[in-house]
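Data first, discussion second: the structure below is written as structure tokens.
Every protein chain of the complex appears in place save one, which is left out.
== chain A ==
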Amino acid sequence: MFAPAARLASKRLLEIRQLFRQSPQARSFSTALNYHIDSPDNNPDAPWEFSDVNKEKAKEILSHYPSNYKQSAVIPLLDLAQQQHGGWLPVSAMNAVAKVIEVAPIRVYEVATFYSMFNRTKVGKYHLLVCGTTPCMIRGSREIEEALLNYLGVKRNEVTKDGMFSVGEMECMGCCVNAPMITVADYTKGSEGYTYNYYEDVTPKRVVEIVEMLRRGEKPPVGTQNPQRIRCGPEGGNTTLLSEPKPPPCRDLDAC
């Protein structure tokens, strides 16, 4: 009577062991910490203000919303603040936004922590975001991230020593047809020259080339990096839908 029970027990024990043998990274969270830790360049006492140009912009943004719904402007204003501050939001910038839209600071923190595009820790001048969602992952986004990290010698969300680059992960950016892809957020020119470009159909070799070009101050061509493709069209030209599309039968009354 005990034999089956013992067998069952040992099997279960094995299963449990198997569980513990799994890598500790069973669930990874791409977002940064959800609380603030004071540091010399990020603390509530550090002064922060919109620049004069951006004050005008903020006024313009606020004019889009009714005066009693100023809080609606929280996301565009945070974005503006992030561009002004070199790609990330110190806690004092969030406080400044809270003051502009007249809400409690915590309401701004809630929004800033919710969206992964708001960086609450320092990023490089070029913030490279690798898409990690399923289609890109199947097409090799992990290798691309690895190549970037190896080339730059940093970990994820870490800034290179010269402050030029940082690598982060981003969820689907709607470019699955040209997977895998990375995005480069360029904070070198402040909020005026801010760009956010897609580099699609990349390979581990090509991303390194892109990074080298960026470092040299060149502008790598945006969009697909596969010379055989035109935007999101198939490699080597179209293979289907070559003729003129037929009009919908119900509309074309003569055809029916």
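The definition used in the following text is that a residue touches a chain if its C-beta (ideal position, glycine included) is under 8 Å from a C-beta of that chain, and two chains touch if they have at least 3 such contacts; residues count from 1.
The rule is short, and it goes like this: contacts and distances are computed from a predicted model.
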Next item on the list: Look at the options "Vacuolar-sorting protein SNF8", "NADH dehydrogenase [ubiquinone] iron-sulfur protein 1, mitochondrial", "Eukaryotic translation initiation factor 3 subunit L" or "Nitrogen permease regulator 2-like protein" and return the one that UniProt uses as the protein name of the missing chain.
Entry: "NADH dehydrogenase [ubiquinone] iron-sulfur protein 1, mitochondrial"
Item checked: Candidates A:K70, A:R107 or A:R139 - the one touching the absent chain -> A:R107
Item checked: Contact with the hidden chain (one of A:V91, A:C131 or A:V211) -> A:V91
Next item on the list: For the chain that got dropped from the picture, name the residues of chain A it touches.
Entry: 5, 19, 24, 26-27, 29, 31, 34-36, 38, 44, 91, 103-107, 109-110, 113-116
